[in-house]
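Input: one structure, supplied below.
All protein chains but one are shown at their positions in the complex.
Showing chain A:
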Amino acid sequence: MAGCTLTGALSVACFIPGAVAVVHAPEGCVHQTFSMLHAMMNDCDVSQIPEIIVSGIGDREVIFGGEDCLTAALDRAAALNPDLIFVVTSCVPETIGDDCGAVCSRHPYADKIIYVPTSGFLGGSAKDGENAVLTALASCVPLSQATPGTVALIGEKNLESEADQNYAEVERLLARLGLRVTVRFCRGCDAATLMHLGTAECFILRDDRCRPAADAIGERFGRPVVPEFPRGLSGCINFLNAVGHSCGIPEEKIAAAVQDELLYQDQMLEKFSGLTKKTICLGAEPFAGTSAVAREAMARLLMQENDSALPIKLPFYLPVGAAGVEKMLYLWRRAVNNG
């Protein structure tokens, strides 16, 4: 996702049921940002219209400061009686010196306001915006005792294609260890659910892009962070080991889960026996790590690679777990069989 911090921050904050996003910015900033999100929503078949209130900084606010118009926007947001209000900022209030944190803290609704000092382009990229919201939200979650057998996912995107398929794969693997996901931080979780983040025994990061937020969360709650969703076949095994050890699962149970998974993978690969010993040419890698996952699957099927052979497209996103590999192999089989 491209854009400034506003884009990233809104892509998280906008899609929390019961929350309202207040953007302290000129109207144009939000229009431009939401245009991008809207295009992504269409791609992902998301039809929910987020509740966004823009303070509407204009000439007058640029000259005299925009704190009053932020207060007015917070009043409008509070009138909707939301569970949470996220306040994100463009580069304009940062430039003109608005003390947005102070405005939020003295508002009557302060207890439910989460101020995210994103600062538009001055705050960095869209990725920084995502991290800023996750970190700010986590800082509001109460510290709790860990509930045995539970994990939380960090950094799944609201507007990510295949997110639910990937989630199902992660759930499948976690079930082998007897673990369940209690919080998806933040995908489709309402405010009340998000507040249980601190009960997870360990946090599982979607991928490295939200690493700053995940590190802050792990540190705040004193729990381990598993660095990414499983990458392909061996990734599943590594994932089971990493999560199992992070959650204190007995070694014999982890070993049994690994054995079951290896058997499952063999059965899955058996469905693609027609590809065995076939020679293909892998195309360009669109997502870092995709080639490695593909080559591992090829090795398991004894497939060969040759530059002059049939070119095969790699998946646009990194295949998550055995399910991601299976989906990739379906496409390869179609290409090999049909040319």
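Quick note on the criterion: contacts are C-beta pairs under 8 Å (C-beta built on N, C-alpha and C of every residue); 3 or more make two chains touch, one makes a residue touch a chain; residues count from 1.
Just so we're on the same page, contacts and distances are computed from a predicted model.
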UniProt protein name of the chain not shown, from "Nitrogenase iron protein 1", "succinate dehydrogenase", "NADH oxidase" or "OB-fold domain-containing protein": "Nitrogenase iron protein 1"
Sole contact to the chain not displayed, among A:G65, A:G188, A:P212 or A:P227: A:G65
Among A:Q48, A:T95 or A:Q259, the residue in touch with the chain that has been omitted: A:T95
On chain A, residues whose C-beta touches the chain left out of the figure: 59-65, 67, 95-99
